[in-house]
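One protein chain is absent from this view; the other protein chains keep their places.
Moving on, here comes chain A:
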């Protein structure tokens, strides 16, 4: 199995591994996936004045899943919540050159960032937080 150089780079040098305080009102936490499926992603964002100032992840999954979540944490830092909400799995898959059997890893990463944003918005009591599930 051939991984792209970008997947290998994220796998060997993952960005932003770690955890933020999930009790903090400015932190949103998204946990998606299931052990039964072989991948679970936890993605956390810290939001200050509508801007994502920090992001952390932990992922149980294959190299492509680790790379997808690592990449997303890099991307969202500095984005507004609305911008982060627009991230599409196809962008992640394209950036990492994921093969068709690994597209679900990018879908999971998109779901994770959306789940983290929704969690943050619920904490803020903001409207429009119901969101839609992809699965």
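One rule holds in what follows: a contact is a pair of C-beta atoms (placed from the backbone, for glycine too) under 8 Å apart; a residue touches a chain by one contact, two chains touch by 3 or more; residues count from 1.
Here is the rule we go by: contacts and distances are computed from a predicted model.
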| item | value |
| --- | --- |
| Identity of the absent chain, which is to be given by its UniProt protein name, from "Cysteine desulfurase IscS", "Dihydrolipoyl dehydrogenase", "Hydrogenase maturation factor" or "ABC transporter permease" | "Cysteine desulfurase IscS" |
| Residue among A:41, A:55 or A:84 that touches the chain left out of view | A:41 |
| Per the touch definition above, residue among A:6, A:58 or A:77 touching the missing chain | A:58 |
| Residues of chain A in contact with the chain not shown | 1, 3, 8, 11, 14, 17, 19, 31-42, 57-63, 65-66, 100-101, 104, 107-108, 111, 133-135 |
